[in-house]
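Here the complex is missing one protein chain, while the rest keep their positions.
Our next item is chain A:
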Amino acid sequence: MRPYSPRERGLRLADVAIRLDGRTLIEIDRLIAPGDVLTVMGPSGSGKSTLFALIAGFLDPAFASEGRVFLDGEAIDEKRPERRSVGLLFQDALLFPHMSVGANLLFALKRDARGQAARRERAGAMLARVGLEGLFDRDPATLSGGQAARVALARTLLAEPRALLLDEPFSRLDAPLRTAMRELVFGLVRERAIPALLVTHDREDAEAAGGPLVELVPRRS
């Protein structure tokens, strides 16, 4: 295992390997610095989503994993998913359909923002930041695909994640929307200095992310 500094910033995947029935799906050893985006590319079945699940804390016990995951110098791989401070964005917005847009955001906002008015203001400000001012009381089912994706982004960021995992978050959007959403996401990642890992099979995503690229090749043992 590589030496690491407890004061190191960013998301470190230290000699991480994921195996299934003795077959190695992924081997990766990387540091993602704050504000950087590491892109992982590969065809379906190459294990991209297992890497995602491992970091977020949802790896199916059928998979065997090695190595460690450090976030800002702290090992997070033994922690419960809700204590990892790792934000997720999927290709579906997955807004909770039983809550309004605003309730979705308030659900994400940390407890340290106290008082109804203060909480609402914080959530409203984030909504404005993603360009959706005034949609606080809307029903998520009435949003367009692009709007829903932006609300999902705002929701993820309101929880103040210290790392971000992006699972093909642009693949469901039309081409013009996709460009705008990429700019918004990567801009916010840089602005807030969050290390991000992007899983995709779209080369344009990787180019827009501008960071290093890891290509996965499905291997046979």
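FYI, a residue touches a chain if its C-beta (ideal position, glycine included) is under 8 Å from a C-beta of that chain, and two chains touch if they have at least 3 such contacts; residues count from 1.
Basically, contacts and distances are computed from a predicted model.
Visitor: Mind telling me which option in "NADH-quinone oxidoreductase subunit N", "ABC transporter permease", "Aspartyl/glutamyl-tRNA(Asn/Gln) amidotransferase subunit C" or "Diguanylate cyclase" is what UniProt lists for the chain we can't see?
Guide: Matching "NADH-quinone oxidoreductase subunit N", "ABC transporter permease", "Aspartyl/glutamyl-tRNA(Asn/Gln) amidotransferase subunit C" or "Diguanylate cyclase" to the record, the invisible chain is "ABC transporter permease".
Visitor: Consider the whole complex, including the chain that is not shown, and state which of A:9, A:30, A:79 or A:172 touches that chain.
Guide: Among A:9, A:30, A:79 or A:172, only A:79 touches the chain that is not shown.
Visitor: Considering the complete complex, identify which of A:15, A:29 or A:139 is in touch with the unshown chain.
Guide: Spelled out, the listed residue whose C-beta touches the missing chain is A:139.
Visitor: Under the stated touch rule, tell me which residues of chain A contact the chain that is not displayed.
Guide: Considering the whole complex, chain A reaches the absent chain at 49-50, 53-54, 56-61, 65, 77-88, 90, 92, 94, 96-100, 107-108, 110, 139-142, 155-156, 158-159, 161.
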